[in-house]
Every structure is written in C-alpha cells, then in structure tokens.
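One protein chain is absent from this view; the other protein chains keep their places.
Going by the order they are written in, the chains are A, B and C; count residues from 1 in each one.
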C-alpha cells in the first residue's frame, strides 16, 4: 500500500526530474540531500519530511540498511538548512546547488563589468586595472600626490589609501579619518585617478561615500554583516576583500549579502589566507581562487599581493601570477617613503620600485589583454 | 671611534641588563631583536639604529658574517614594529616581550575576578559559571522563559540569547532586535539570571547596554576595532569570543584594545577554530588555549562547546574538557525545541538533554571547585 | 523510449530503497551521489551511468535545470571514486557511506578491546591505560630503568621509548637502534611493563616485532602505506598516530589499510595537529577527535599530550581533557633527566613531576573508570 503511495509520488515527479524526459518544462530540482544517521528512527525521518514539505519542497526518501537518504527538490532560500540539521537523526546535509545565487554564474553566465563615469571598466574582456597607493594616508599630502602622479603616468586607474585603519594592536597608528578622505579627493582632482578607500563602520558610510569612487570592505570585516548590508544599500561599487580564513563559499556568500541588499557592483579581492607557515610570508595568497571564482561567479576579482604576502620582493611575482590566471586587476601598496610609512611599509613599493615593477607588469597586462580580446577555448 | 662609542653605550647598559649584576634598579630590557638580511648594508643598519634611537630605544648591534642582529631595549608601544620591518635590509623582528600589556600576567600576576551586583563572580578560585540559552531569541517568549527557569533550577548564572545575529547567508534569520532584548530582560526579572547578548554594531551600543549585564563580541567581530573601542568605553563586562582563525596573540591583543580604551572587565571565550577537517565538526575547539591563556594572561576564560563543535553530542564531553583544564565557565546553547530553532538547532540541547547534561557537569564543576580552593602545585 | 527504460529501472529499485516499503530485505543502498556540472551534456551523463553500471551499481538519474544528480546504489569498493570524478562533466561526488569499512562502527557496533598476555586490556569499559617513557632510549640504561620502575609503582602498564627516531633536521640525534630495543626488553623483564616502540621502516619489522609488545606507527608515517601494509601482516597490536595534517577520515582510512591487510588490533592515537598558531604550542591537540572517533569507529583511541602540545606544563591538563572525553589511555613522555634528554626534553616530565602528575591523573582515571562501569545515557 505504501509502495503504491510512493509510486504515485514518483509518477508525479518523473516528468520533472528524470533524465531524458523530453521537452517538459522543469522548474524544480534536487537542491539538497539529507543523510540520516545510522540509527535514525522512522519518526526522525518523518519529521524531516514534514518540515521539508511545510516549506514546499518535494521529497524523495530512499531507505538503506545503513543510511536513509532524503532528496529535497525546491528552493532552499525559504528554509535555512540549519533548521534541518537540528532535527534528531540528521547526520549531514549535502548541497547540490551552491548557496550563493545572485553571485553565481549559474544565474548570470556573462561576466559582470563595472563601469565608472570616466570610462574605466573592470571585469570581462577589459584590460586589467591597477589600484595603487599607501596603506594609510598620512599627514604629508605632497607624498600622496607624488604617488598619485607616478600612478597616473604609469597608466594606473585607481588611487588607494586608508583613512580608517584596522590595527591588530591598539598601539598602532589607526588613520587620519576625514582629513585623509579630503587628501584623496584632492589627489583625484590633480590626477583624474579614481579613489578607493576602506569603510570600517556603517556610521561612516555617508562620509566615505561622499569622497570615494569605490568603497573597500576589509578582510577583517568580510563577515561584518551590518557593514555588508549598509554598502548593499549605497550606489557605489564595492571592493570586498576575502577574509584570511574564509572559504570561497563564505566569500561569495558575503558578496551575496551586498547584492541581496541591492548593490550588484561588487569587485572581489583575494588578499591572502592565514596558513600554518608564516615564517616567510604574512599570508598565503590563494592564486587558484581567481580561476575558481571565475568559474563559479560572474563577479570581477582582483588580487592584492602586498597584503597577500607582506613582503616587498614578492609583490611583482605574485601580481604577475594573479594576472596570468585571469585577475581583473591588482592592488599594490606604494608609498613615497616606505621606511617612514606609519603602516605596512614592509609590503609597500617605493616610487622608483613602483615604476620599475609596473613597467614590467604593464607589459604583461598588455599581452594578457590581447589574449583576452581573442580568447582561446579553455579546458573544462 | 665608533667602537669607542659602543663601548660607552655598553658600559652604560651593563648595570641594567647583564646577568648577575647585583641589586641595580632595572627599568629597561631587550624587548625586540631585529635580524638583518644577509646582504644588508652598513647604511641599512644605521637607518634601523637611528629610528630606534629616535624612539628612545637603547640599541646594541652585533654584526655576524651572515646576519647582523640588533637588540632594542625599550618600550615598543611608542614605535610600531611595522615601521622597522619596512626598512631596507630588515629580515625579521623577534619580539621578546609579548605585544599585549594590559592583558598580560606579567603586568598583573593575580587572576582578574569580575563581580556582578548579585554577587556572581567569574575568574580566580571561584566556581566555574554556566551561561545557557538559545542561539537567537525568537518570537516565543514562553520558550525562552522555560529555558531560563530550567537554567535557574540547575544553578546556572547567566541567560544568553542573540538579538542581532551574524549569518553567513543573507537568506537566514538574523534576529528580533530590541524585542529580543526586552524578552531577555523579562526573563531576567522572572528568574534572577544575568543576561548575556551580542553587540554587532557600535550604533547599537546604548541599546544593548541598557538591557544586557554582559556584552558579547562575536568571533567574526573579534577584530572589528571600532566595536572593541566602543565596548572599551562602556562600563559593562564584555565577553570577547576568539575569531575562528585568530592566534592566541591576536586574541589577547583584541582584549588589549578593549582594556586600552578603559574597560578591564574582559572575559575571554574560546569557541573553536577553522581547520582543514570540517567533515565531523563545524570548528576545532582549542582546549589547550585555556591553560595557555591562563599562563600568559590574568583574564578569565570560558569555553563554548556548542559553536566549538557544532554538534549536540559533543557539548557534554567538550564542556568537561574545558572545565578540567581550568576554564572559568561554559557557554552552552539550549533551546526549548531545537528542531524548531531558527538558528543553530544542531548544536543546541533540548531542555531534557540540558537537565541531564548539566546534572553531570555540575557534579564535575563541584569537584573542580573543591580542587581550586585547595590548589596543588602545578608543573611549570 | 528512454523514459520507459528508466521506469523499469525504477520499478526494479522501488522495493529496495523507498521509505516505508514494508519488510522487504534491503541489500543495496545509495552509497554515492554524483553531481554533474551545469553544462554537462547528455553524453557526459550517459558515460557516468555506463561506468557505474559496468561496476554493478544501480543508478538513478535526476535531471534539474542547473545540475543533474545521479544516485549510485552499490558497493563502491569495486570502483574507485576517482574514476568517476575523472569523467567529463562531473562536478563532485558526495559519499553517503564513510569510505572506511572495517574500522567503522557501522560494521561493528561494540568497542574493540585489545588484550595482552599479562591481562592488560585497552578499550571498551576497561580502565584507561598509561604509556610512559622517554622520547628516545639513550645510552644510560639506569635512567630508563628508573623511569620504568616509577611507572610500575604508579600503576602504568606500558613503557614507551624510541629506538629509531624521525628527526626534522639531519643534525639531530636519531636513535640507538637495536641496542635501544634490548634496553626496553631488559626493562620489561625488570618491571613487567609492556613495551611500545616505533617502527619507521618495513625493513626493521622483524627486529621491532621481536622486542615490542605494541608497534607504533608515527604521525609522519601515517600515510606510509608500505609500512601500514607490513604491520597489517604482523600479529602485534599497533598504535597508529594521527598525522599532523590528517583529517579524521584519512586517519580511519590509514587504520583501514592495517586492518585490510589482516591486523585488527589497531589503537588510534591523537597527538596534535599543525595549526596557524604555533607561538605557544607545538601542535594543536584535537580533543574532540576522541568522542568523534568513538562515534564512528569501534577502535580504541588514546591521546598524547606531550607531542600534542610540546609543553611540559600542558601535559597534565591536556591528559585530563583527553580522559574526560573518553580516551582509552594516555601516552606521556617521561625522562629521568629532561634537561639532558637528547630529544623532546621540553615536553617530558621528570620523575618527580611524573609522580606528582600521575597521582592526580590516576585519581581522575579511577573516577572515570567507575563512571564507565555504570554508563549513563548520552545525548546523541
């Protein structure tokens, strides 16, 4: 009798989800699979089924001698997976569909391109961009201007600099605040570069938006959801840096927070992970994250070899590595006098070093841009 | 000539820092050692010496055929180590003294004890405390009250519950806000339990302070320095959760941020680290962090086996593990109906489970408390 | 037409794997789920189906608008999952059943107990055992004997000591070889303790088997499969240490290698993981691995707080932590003169410290043993 019940269910489902079913319109698919514990009772299984059905999932239960497996067909955003995990007898949930939606290439196969009022574009087949400048903006405006002018001459598009700085120790310099923003705006006026600066607190949103062309969310704030929500509601492009211990999935879910709140102009930035080996580098720059994210998301992604390694001599090779794997740009710390920099001097280039390195980087970028314009078929 | 200069420096320093120098008052010591690169020039070395001396460090330079090593004697809070690292030819800085000061047991050898108006104490030889309650406070006040009443009966001291919830996905429930705070306050009135709740944004500081007895800073915000600063300026005890990829040093520096801003009532909380193995547990609870932190800091520390493992069946064993190594308390998620919990049900105890587990935990706590009152000499 | 084919397959499968199917004998179940890439072609899907069917899996294909999902029912040991992963269009395989079989509690619900000729037992409800001794056996036999005698007096059951030592640097002491084995045997004769020593090379198997009561496989050799195979073929119990970066699944698969080759007397040993924080401890001892492994495997497991932390002062608290979560024993380094130890002195107890620590540990072990004999129902 029960068999018959399930046959009916199956017949009902068949047109929707079995292979080679012809030209039937499919609007539901298996999105989660729930694996029950070895000792799960029939009551446990029924409770899972009931919760799923309450949220309009279609359900298929396959009982084994060890594990019972439940397929759920539907849109899991209406039901937090944690709800299911909490049920007695549930061992694990396996997600078939990635939990990020808006950021997913499944939803939007073509690359997202972000365009600025001066015509600069990030993403897609566009020439990779360069964002350079000091870690934090300091009292010496002339120094900042000198960096900006060199950047302009080398064809960079963005001037970066911190006004509010997150610092591990309370004894370190933590930024000039609004004065720094004014300096950046002044340097923009002088050079035409676009301004990138970090927002650390949603209370400063209006202030930062007033001065910045691109708002940066730092790695330590990648899961500061209030902040993500606040930039989601503003209309400026956002650079979202990957947390030092964030998985790619968490990273894309953080982007999802911004997009879900209304702002689709998100530029991802890989800037190095915490690893078990910090003897020679501050972080471990995850170069493979670039092609992985390109495969699963349509958002542009840049790399930051300064934070990513913490070592000046690694900026050039790691910027190149990021670019050859397809990054849409690089962010590099440049200071007019790294020995006097109040923060991150170790990972900053001086102006002569910057010129030397970017002459070589620009030549690589040109080559890569040519290849992008005439893309070859890649190996899937 | 320079040799003579250094001889003078040496003579000057000798009474202060050489071994067995008698009863001379010592107020400076080696706090940093700067190791120069193999190919560092004399000019590089001199630049380091000059910067150190500018910041009133005493300096001792030891040249080798491979590496030159520079001892710096003084108080490094006046000079960010990053400034030195940025100088040409510097390979690495080794810190002799831990960078945290206020949180350090070097500064304050006796345990910090935090006392509440109702007489509850955390830290030192006091009985370990219990903080229990749902991950997030939900619409059903009766459910919350039921948990609070059970907690009261079992001798727990704190009711925990989230009003604002950080969620990895934007599609998950993110808290009831002020209504949740009101519910917590109401349950406090009914039971006499103290209230712990998380602050996620400095904009909500006054609101949360108004209702909470203890303010919690979540793991994802451990390096949200604006937030640390804001709770540093309030007069409520703070539970600071360790970031999932934070070193112990970073954790204590985060506590230092709060203390440096004026609030010395910091309770640390170990809640699990991100590891390469998440097949069976959500995080890797670092039990050894408890005795390590007890050795290097005077602050009280508790453990959270709910977040620390993400698995209900691991709450009891891991709470016990935390307690036997010296934790000053445990924080455990309890929900009146975990299967219906809107968040973290998987790692919450139901009320009957809670009673069962805490009956056993209380018996362990009693034993440990007796031992604490009559401490044995430990192995250093 | 193809639809019909699948209907037939479905009918064939129905009695076996659908929920609530009555009292039908079930001998196959879903063991793997194959998730296809977004852009997988029908040909890709068919190739997967063909390979599965060739290996006698039953197959169920569920096509979605994004991902097609294939359930495979059968015994995956006949087909390496890597074979499937290699097929074009396959995104990922999700395993429903853990890949270890012989080591799994699914196969053998009751605890494995290993019994020695002198009546000592490890595992199950037996009293947790103690294995103590120097990291490496040194020239001074009297020193070793002194440790062994103290161990005997304190009720320990095993004397451990290395004859062949893995050393990170070629400049470090690497063991006395056979002479060490003879010393251990001599100390066994004098005290009645059982001898544990490490095997590093399958060429030494007979030699080590001749002298040892228990053969240890070190963490660095956990995936030295030749070595696992060779101890699989001997009839002595084996202590298998978890690799510093091994997942629990890899750990149990390494045990599976030994068991598959014929030796079921495997004692697991958790000895610390490599983490991003090595400032205060050499490794991060994963205490939660004990209850996790107890849940998924029937094999006994012990903890090694000496290697697990690398710090003498952490041996006692972390041994206690391991014991309260259910470890079947502890392994601790004890040296008659740690300051003169040729290896691992930092993490060894001196004999007086050993007596002090084990007096307290024994009292905890007694309490826990009493509880084990009268077990309470635990929270699943």
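Just so we're on the same page, a residue touches a chain if its C-beta (ideal position, glycine included) is under 8 Å from a C-beta of that chain, and two chains touch if they have at least 3 such contacts.
Because the structure is predicted, anything quoted here is derived from the model rather than measured.
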Original post:
The chain left out touches which of the shown chains?
Top reply: A, B, C
**OP:** Identify the residue among A:85, A:106 or A:286 that touches the chain left out of the display.
**Re:** A:286
Subject >> Where the unshown chain meets chain B, residue by residue >> reply: 2-3, 6-7, 10, 14, 17-22, 26-30, 33, 35, 37-39, 42, 45, 49, 60-69, 71, 88, 94, 96-97, 105-106, 245, 274-276, 278, 380
Subject >> Residues of chain A (touch criterion as defined above) contacting the omitted chain >> reply: 245, 247-249, 273, 275-277, 279-281, 284-288, 290-292, 295-296, 308-309, 312-318, 320-322, 324-326, 349, 353, 356-357, 360, 364, 376-380
**OP:** Using the touch rule from the top, list residues of chain C that touch the missing partner.
**Re:** 47, 51, 77, 80, 82-83, 85-88, 90, 99-100, 164, 166-174, 200-203, 220-221, 223-226, 243-245, 250, 253, 256-257, 260-261, 274, 338-346, 348
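Note that only the chains that are shown with their structure count from here on.
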**OP:** Find the chain most remote from chain A, comparing centres computed as mean CA coordinates.
**Re:** C
Original post:
Through what angle, to the nearest 5 degrees, does chain A rotate to match chain B on its C-alpha atoms?
Top reply: 180
**OP:** Give, as an integer number of Å, the spacing between the C-alpha centres of chain C and chain A.
**Re:** 37
Original post:
How many angstrom lie between the CA centroids of chain B and chain C, rounded to a whole number?
Top reply: 32
Subject >> Where chain B touches two or more other chains at once, by residue number >> reply: 245
